[in-house]
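What you see is the complex with one protein chain gone and the rest in place.
When the chains are written out, they are named A and B in that same order, and each has its own residue count from 1.
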Amino acid sequence: MKRLAWIQGATCNGNAHSFLNYPLLQELLEALELLYHPVLPSRLTLPQLWDLEELDILVVEGGLREGFQRAGFEVNHLIHRLYARANWVVCVGSCAVYGGLFGDRGVAFAGEEPTELKSDKVINIPGCPAHPEWIATTLWALVEGRPPLRDTFLRPKEFFAYTVHAGCTRNEYFEWKVDARGFGFKEGCLFYEQGCQGPYTHGSCNKILWNQESSKPRIGTPCFGCTEPDFPKENLFRTKTYMGIPASLPLGVSKRAYLTLTGVAKSFKIQRLLGRLFED
Amino acid sequence: MKIELIERIEGEAYLKWRPDGRPFIHFESSRGIEGLLKGRPAWDALVIAPRVCGICGHAHLAAAVEALEEAIGITPTPKAQAIRQITRYGEMVQNHLKWFYLTILPHFERKEFLTIHPYILLTTSLIALFAGQWPHSSYMVPGGVTCDPSGLDLLRAKGYLTRLRRGFDEAQKALEWLLDRLVQEGIASLGKSFDRFIILSAKSKLLATKASRIDLGQIQLYEQPPSRALGVRYKGRHYETGPLARMMLRNHPHVRRLHRRYKDGLATRISARVLEIGWLLDRMEGLLDGMVLDQPSAVQAPFQFDGTGVGIVEAARGSLLHKVEVKQGRISGYQIITPTQWNLANGDEEEPGVAIEALSRGPKELSDLIFRSFDVCSVCTTH
Partner (left out) sequence: MSRMRKEERKRQIMEMALRLFSERGYYEVTIADIARELGMSVGNLYNYFSSKEALAKELLLYISKILGEEIRKINMMPIGVEEKIQRIVEFYFTTVQERPELIDYFLRVYLAHKEVFKNGCEGFLCVSPFVTELMIFFEEGVRSGELRDQDFFSAFGLFMGYLGGMAFINGEGMLPNELHFYAQDVAQNIYQALKA
């Protein structure tokens, strides 16, 4: 059985609780030997981790922050120590991956810059928090000895080759450039006014739903780009525009291509998309 | 001085025992989230503030949005208020279940978290129906909520609630077993403190069962070095906040009965937290039934404004207060007072804090259980 320890830097515990939302938690826990988890019952105490000689999987949640103490250790030291002794290091949440809201840096990256700990044994699962399926499926993959294919930020491609936009129930409104009229409507796209970063944010929130149920954009909340190195940017509920043109465009789409298509799409007023969905 | 590390309380805390038998509760780190909020556009508080805590972020969202609404001078629609309450109550339900099954029952060798796990999933699905996801949604915005639920969504939510009642039945059975055990072991009335409660959202305090109004201006935060957490008191005295305080104020018959016998001891404090699940489920159902869907989900609110506002909500662990100061659309000041800052305040010799008092009365062998009966949250206490 793979031995796993889950340790925390500067964090809110959001990833620890997100992980608890994994439906097959029982089965996964049966396939692992849980040495330490900040919420779940596990064999060791935090001080005992210091002397842990070897482990298969180190999960890091939270950012690395100069001087941040936990159980009498400087967390950075504990992370470095266990990093060296682990076969795999899975960073969960944007703080552990890039530094995020609370860290000076993440494990293998500080923002977009690689750190001295960037290596092949790191798997990054950003998000604020990381999605339970992303975390759990990655752990399964390591249990099975089949580490996932990763991108340049060491993120599993299966979750991060998509944008959050993919699978959004508001896609038709995006295609035909119909803005949401404000907050609180099931109709309309949130990209033009409400700040939605879905079209240029890596993640599969609209492919693998949250809590088996939904996602932020589906219920009218913009995507805040929480899986990206620059999370959290400013003005998260408003689209930054220059003369009405979104400052950030869908991933990989040139300005000329975007504007051409937008102009064309806007020229047609699709009546079906302009009204309310359930009105008589 | 004996030092005890308490783990898995949404972080860690130290109990440092002084020679006089009184402990000092010590937190070693803080993230300084209030500082991160300063200078940002006001609405960004809705994304940053919930990151205080991974288990009660939704309550932080609610407090933040209410503070912003007061600063703007805007009131959300009744529909939006009802939806907010439903998801907030849902968050409390999952919290209480986790606390009971992960920190209390294992103390008595009952390690059965996985039997209650499906109900926790169900609770978060119910929240996500309206909030998109849990943890860390930001679906409450000044003026209302971003979601626009349909009639069928409400029915789906009711289905989840019906199933959740079975989870509550399970928890109640475990609670009955636990109460017997506490009585058998003769520890049901241990963990008593001042029998003094505060419920900020109701602007009320209770001395045992006698309620009176409070003045929010009399809340005092204070430093307690070397701990990185602040303590809080009202007019110089410490009060317990949380489910026990609320259930006492609500005159919940079962909790009142236990209180008559055990006062604010372990049996009553633990029971109040578990029994509140039932109270919450009843309220959630009432809110779903009474919701008028054709009201707007939100009244549109400005991004640019000046003002100050306070938001007070009941979080899982008690009263939560956010205070915001906005100048030209940006946050110039932000203050968060969390429930555990009330319960875990150290105080001093004349006026010790609530948990300090309970721990001082001992016995020391049970300090871990007594401490955890307050449902300690390290990240909230330090934020």
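Remarks
Definition applied: a contact is a pair of C-beta atoms (placed from the backbone, for glycine too) under 8 Å apart; a residue touches a chain by one contact, two chains touch by 3 or more.
Here the structure is a predicted model, which means the values were calculated and not measured.
Shown chains touched by the undisplayed chain in the intact complex: A. Touching the missing chain, out of A:M1, A:L149 or A:L259, is residue A:L259. Listed for chain A, the residues touching the missing chain in the whole complex are 241-245, 247, 255-256, 259-260, 263-264, 266-268.
Keep in mind that, in the parts below, only the chains that are shown with their structure count from here on.
Centres computed as Cα averages put chain A at a distance of 26 Å from chain B. Across the complex, chain B meets chain A through its residues 5, 7-8, 10-12, 28-29, 31, 36, 40-41, 43-44, 46-48, 51-55, 57, 80, 98, 102, 106, 111, 113-114, 117, 120-121, 124-125, 127-139, 141, 143-148, 150, 296-298, 300, 303, 379.
Across the interface of their complex, chain B is touched by residues 8, 10-18, 20-21, 23, 25-26, 29, 38-41, 45-47, 68-72, 101-102, 128-129, 182-186, 205, 209-221, 224, 226, 232, 234-238, 278 of chain A.
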